[in-house]
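The other protein chains are all here in position, but one chain of the complex has been omitted.
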Amino acid sequence: MAEFSSPAALIAACKATREAGYTKLDAYTPYPIEEVWEAIGHHRSKLPLIVLAGGLAGATAGFLLQYWASVIEYPLNIGGRPLNSWVAFIVPTFETTILFAAFSAVLGMFALNGLPRPYHPVFNVKNFSAASRDSYFLMIGTNDPQFDSEKTRSLLESLGAKEVSEVAE
Amino acid sequence: MSQGPDTLMGKPPVVAPGHTSGSVTDKISSIVLERTPRWWWVGFGIAFLLVQLLLLSLTKLVLEGTGIWGLNIPVGWGFAIINFVWWIGIGHAGTLISAILLLLRQDWRTSINRFAEAMTLFAVACAGIFPLIHVGRPWLAYWLLPYPNTMGLWPQFRSPLIWDVFAVTTYALVSLLFWYVGLIPDLATLRDRSRRKWKKIVYGFGAMGWRGSAVHWHNYEVAYLLLAGLATPLVVSVHTVVSFDFAVGQIAGWHATIFPPYFVAGAIFAGFAMVLTLAIPLRAAFNLQDFITLRHIQNMAKVMLATGLIVAYGYMVEIFMAFYSGNQYEEFMLLNRIGGPYKYHWWALLLCNVLAPQILWIRAVRSRPWIVFLAAMFVNVGMWLERFVIVVTSLHRDFLPSSWGMYSGTFWDWATFVGTIGLFLALLFLFLRFLPMISIFEMRTILPEAKRPKESSS
Partner (left out) sequence: MTDGLALPADTDLSAPASLDGVRRRAWMVATVGIAASGLGFALDSTQFYRSYLVAWLFWLGIALGCFALGLLHQLTRGAWGLMVRRILGAATRTFPLLALLFIPIVLGMKELYLWAQPEVVAHDELIQQKLWYLEPRFFIARAVFYFAVWISIAWVLNRLSLRQDSERSHKLFRRMQFFAGPGLVLYALTATFASVDWLMSLDPHWYSSIFGISFIGGHAVSALAWLIPVALYFTRRPPLEGLLRPRHFHDYGKLLLAFVMLWTYFQLSQLIIIWSGNLPEEVKWYLARTEGGWKWISIALALGHFALPFVLLLSRDLKRDARRLASVALILLAMRWLDLYWLAAPAFSHGDSHAGLSFHWLDLATVFAVGGLWTAFYTQQLQRRPMLPVFEPYLGEALEDED
């Protein structure tokens, strides 16, 4: 775990460690930095698909609820309108679509991020609380095939890290 | 690079120069973490008293029924619906600022979105009270929800009032999600910066273990954009459904196809007026002129002017169609608004909503916060009057002159309305005290220091 004082230094360090062959990288920053995500070399998020599925489920559920209640379970003639008044059913169907999709987005984001997780070893790092203020951290996993306590430390230090520490699992 | 043309255009900056990631964090979190200022207690105290008035009115209502209001036949819809529409319209600006401006990549949304979203939630809470108490027996309001029950009954899905239940519930939940998701990284900041153990635990609980890792941020940003994409059509649908409450019926003055877009524009108009009404005093009170700059005020004034023009367009088309239609009821409805018993309401509404905002065409006016504030106050009043005119003047002259009547609010009508204003303000004061009113992490992204790496890489 290495602490940097500027986003530019962190991005440079991400690129350098990747070039050195490390793959198990993660970075901690006070605000989203797209370049860090790219430098660490990750792929597209699966979230849009989850949300699409949620939206479709919401639309189906919303329409079927109305259809079932108005046509099958409790058919009632209202001003001569057809039992399956699809024009009127558009509105609640739209709302359930949005509702389901929005919940899929938030719950999906939590699931993909492994939250909620009240305790995590990185919280033990000295000065880690500054990651939510103005410090930029780069972490190399100990399970990385390239990982070597001494070499990794010296690499990080050579990249201009303010402080390098090891995090116990 | 992007600074160049802005300076050329003479636009004030979005953040005052000289701020760093650290100073922004300290300034905004200090509002929450430092001692409570005295004026806060005064303001909160007044709001709290008004909340008591609300509770009193509600108790009286539950004990005695809706007879304590000014409702009658033919005017069966009065203050409750007027206030409901007024509040829910105000709520729309928050979602608009946070969702639509995000999609349009407008960086000036950053310092106002958090508190505009909070405003949305509180306004929706105030709005939600009215239909609930208006049903007469609020303890049976859950009958509106579709659930299998021993009575074998289902809601009437062809009714716009049920659409309202779906739309407003969805809107409240999605707004809450949107607001909470936006808060998570800031709750982590507060967790890391508060000195007391219990505060750490409370904020930490809300932050859900947020660590700000690159994976977190990536999924987070995707989720936030998707939520914005979903919230945008949602917010349009909500006021559309509200307009359906009227337009789907056959009353002249209500049954107009222009209602959906015209109501949505009116909602944004009212909402921006309320954001300005709150933001201008707040930036003075908390010395936030560095973050809520003239740029924000100018832009919000422009949005207010533009949506105000759409509302004016709505009035014009209504007038034209009443005469073009050749329908005697439509024509009478309009003549009754212009010269009938409620003519002063109608003319005052034109003054507030159409005439007053026109001063915002002038650039120099948009740069004077207190004049903008005054225009916004006009709009706040005007939009309430608009709903009054739509509801009351359309109903009080029924199709048959034998069923004509008049309507005016009673003491309890006014007490409930003023009480919800108190509730709104009380919630707002609590929010200002306990949560960061400006999104800290998003402020960091619009600072010059965050822009530097982007340019070096391109």
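Before moving on, here are some points about what is shown:
Per-chain numbering from 1; labels A and B assigned in written order.
Here, a contact is a pair of C-beta atoms (placed from the backbone, for glycine too) under 8 Å apart; a residue touches a chain by one contact, two chains touch by 3 or more.
Bear in mind the structure is a predicted one, so any value in this text is a computation, not a measurement.
Annotation: of B:Ala141, B:Val317, B:Val381 or B:Leu430, B:Val317 touches the absent chain (contact as defined above). Contact with the chain that does not appear here is found for just one residue of B:Pro13, B:Pro138, B:Pro233 or B:Gly340, B:Pro233.
Touching the chain that is not shown, out of B:Leu33, B:Leu153, B:Ile258 or B:Ala348: B:Ile258 (per the contact rule at the top). Looking at B:Ser23, B:Gln289, B:Ser325 or B:Ser408, the residue that reaches the missing chain in the full complex is B:Ser325. Set against the missing chain, the residues B:Phe44, B:Phe115 or B:Phe244 yield one that touches it, B:Phe244. Take chain B: the residues that touch the chain left off the picture are 1-2, 4-5, 8-9, 104, 158, 160, 233, 236, 240, 244, 247-250, 255-261, 309, 313, 316-318, 321, 323-327, 361, 454, 458. Against the chain not displayed here, chain A makes contact via residues 79-81, 87-88, 90-91.
By definition in this document, only the chains that are shown with their structure count from here on.
Put simply, the C-alpha centre of chain A and that of chain B have 29 angstrom between them. Residue ranges of chain B in contact with chain A, taken from their complex: 20-22, 25, 146, 152-158, 160, 162-163, 166-167, 169-170, 173-174, 177-178, 180-181, 185, 188-189, 191-193, 204-205, 208-223, 226-227, 230-231, 233-234, 237, 241, 244, 441-442, 444-445, 449-450, 452-454, 456-457. Contact residues on chain A toward chain B in their complex (touch as defined above): 6-8, 11, 26-37, 40, 42, 45, 47-48, 51, 65-66, 69-70, 73-74, 76, 78, 81, 85, 88-89, 91-92, 94-96, 98-99, 101-103, 105-106, 108-110, 112-113, 115-120, 122-123, 128-134, 139.
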